[in-house]
Structure formats: C-alpha cells, structure tokens
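What follows is subunit A.
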Amino acid sequence: MARQIGEVILDLQNVSLSFGGVNALIDISFDVREHEVRAIIGPNGAGKSSMLNVINGVYRPQAGEIILRGEHFRQMNPYKAASAGIARTFQNIALFKGMSVLDNIMTGRSLKMKANIFQQAFRTGVAKREELEHRAKVEEIIDFLEIQHIRKTPVGRLPYGLQKRVDLARALAMEPQILLLDEPMAGMNIEEKQDMSRFILDVNDQMGTTIVLIEHDMGVVMDISDRVVVLDYGKKIGDGSPDEVRGNPEVISAYLGASH
Partner candidate 1 sequence: MIYRENGQFKTSYAADQQIFPILQDRWAILGILVFAFVAVPLLADEYLFRAILIPFLILSLAALGVNLLVGYCGQITLGAGAFMAVGAYAAYNFFVRVDDMPLLAALLLGGATSAAVGVVFGVPSLRVRGLYLAVATLAAQFFWDWAFLRIKWFTNDSSSGSVSVSNLSAFGWDLESPTDVYLFCLLILVVFALLAKNMTRGAIGRQWMAIRDMDVAAEVIGIRPMYAKLSAFAVSSFFLGVAGGLWGFVHLGAWEPAAFSLDRSFQLLFMVIIGGLGSIMGSFFGAAFIVILPIFLNQMLPWLGDLVGVSISTAGVSHAEIMIFGALIVFFLIVEPHGIARLWSTAKEKLRLWPFPH
Partner candidate 2 sequence: MKLRKYALAVSLAAMGLSFTLTAPVHAQAKGKQAQEQFFPVLVYRTGAYAPNGTPWANGFVDYIKLVNAKGGINGVTATFEECETGYATDRSVECYERLKNKGGGATAFQSLSTGATFALTEKAPVDKIPLITAGYGRSESANGAVFTWNFPLLGTYWVGADVLIQHLAKKEGGFDKLKGKKIALVYHDSPYGKEPIALLQERAKMHGFDLSLLPVAHPGVEQKATWLQVRQNRPDYVLLWGWGVMNSTALREAQATGYPREKMYGIWWAGAEPDVKDVGEAAKGYNALTLQHGVELNAKVTKDVLALVHGKGQGTGPKDEVGSVLYMRGLISAMLGIEGVKQAQERYGKGKTMTGEQVRWGLENLDLTQQKLDGLGFAGVMRPVSTSCLDHMGSSWVRVHTWNGSKWEFSSDWYQADEKIIRPMVMHASLKYAEEKKITPRTPEQCKQ
C-alpha cells in the first residue's frame, strides 16, 4: 500500500453538544490521523451524525475544542471547515435537486473558482477558461466514479445508489484532505456496497484523503477502517483498531442491547 498513516490531523477534545436540554454528545474526545480511514459506529441515536456536524461546523458544541492541524477552534463553521479542506456527504443525500449531476459536482469547485460576478456575467476569457479547467477536473471525478452516462441528468431522477455516488463526487470535487462520510452505504444492496467500498478505498489510497466514516454495516467497517470509535447515547464507549473494538465488552453489550 502506497499510503502511510501520518500524524494526528484532527483532534476533538471533550466535545459536548445539547439541544434544548437533550444531550446529543457528552464529553467526547478522539483523534484522526492523516491518511487513515476512521470509522464512527454506534446504535441509532448514538450521536454519530451530530459528531460529523460538529466537525464541519453545522452544529456548534457547547463545550470542548476542535484542533485541526494544530489550530484550535472552539467551534467550526461550515465555510471555515470547507476552506480548511473538510468535505462531507450526507446520510439523507443533500443533493441539489433542481440541478444536473454535472452542475451538482461543479458546485464542489465553488471555493476554488475565482472569477468575479462581472467576469462571469460577461463570460470573459478568465471566466471561460476557469469554467473549462474545472470542468476538466470534474470530468476526472466523473470518470473515477463511473457516472459518465448520467452527467446531464437532473439528480432528482436518479436511483438512490447513484445519488449517493453523486453526493460522493460532489464532496471529492472539493479535493478535500478530510472527507466525512455519513452512512455512504445505507440502503444499498451488496453489489452497490462493494462498489462504494472500492471507491472509498481508492479515494483513500490514490488521493491520500483522510476519511471519517459512519457506517452501520459492521462487516464493511471492519474491512475498510483503520481505527474505530464507538458511541452510545452520546458517550464514547470504545476506541481502537477493529479487532480491539470487536473484543470490547461494553461495545458488545451496547450492540446486543440495541436493535442490532
């Protein structure tokens, strides 16, 4: 394997989050190393999505710290997170329904496109060139994820599996250093899951992207992740390599007690 797991790139310390008195996350700490695949698992309602939302600033935690490449943040905000190279996909697919696949992925390039509104309106050389360059980059991603045939289709018309792939493509278009994936394989059949696993590993492998992943399918998690965090009712109950976690009695009881 070409990739080399590196230093800690993202470190969460004692993060707590609550909504109107309901605690979603309680004093959670864990770190993510560069180039690794880090999974977050736990039963429904454990606070996994909230965790991702804290990392990229959609939710603002009441306590704790987020340390990104040595820089300390009390809270993130989505724009700051995106500028810092954090991309994500969504559990319930948050694609832009009214736009084509191509346009959806192109939005991922927003931060990198510099032509101002006048250059765009008059489509001057700068704007035109920029549009073409980014189109080329986006086409690479389209090729990579094998969705060439649907690039002009409005995303609303796509089947679920493909939408998930487009969601991933849009995140990849940001050329992120850290990619947060919220249940990328939920609702897929075996074949689709295999494809998606392959894509995730390829991203991690070829682009060196650090991946933080939420997934329910334990088989997949154990297969592809380097380290796993386990949450239950907003608390961290386990952290370590897949094998370590598998043997953790607290984790086992949480899973047995839960719906799984």
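Note that in this section contacts are C-beta pairs under 8 Å (C-beta built on N, C-alpha and C of every residue); 3 or more make two chains touch, one makes a residue touch a chain; residues count from 1.
A quick word on the picks: all candidates are chains of the complex that A comes from, given by their letters.
If you're wondering where the values come from, they're calculated on a predicted model, not measured in any experiment.
Participant: All of 1 or 2 sit in the same complex as subunit A; which one actually touches it?
Facilitator: 1
Participant: Show which residues of subunit A lie in contact with candidate 1 when the two form their complex.
Facilitator: Residues 56, 58, 78-79, 81-83, 87-88, 90, 94-99, 103, 106-111, 113, 115, 117, 120-123, 127-128, 130-132, 135-136, 139, 170-171, 174.
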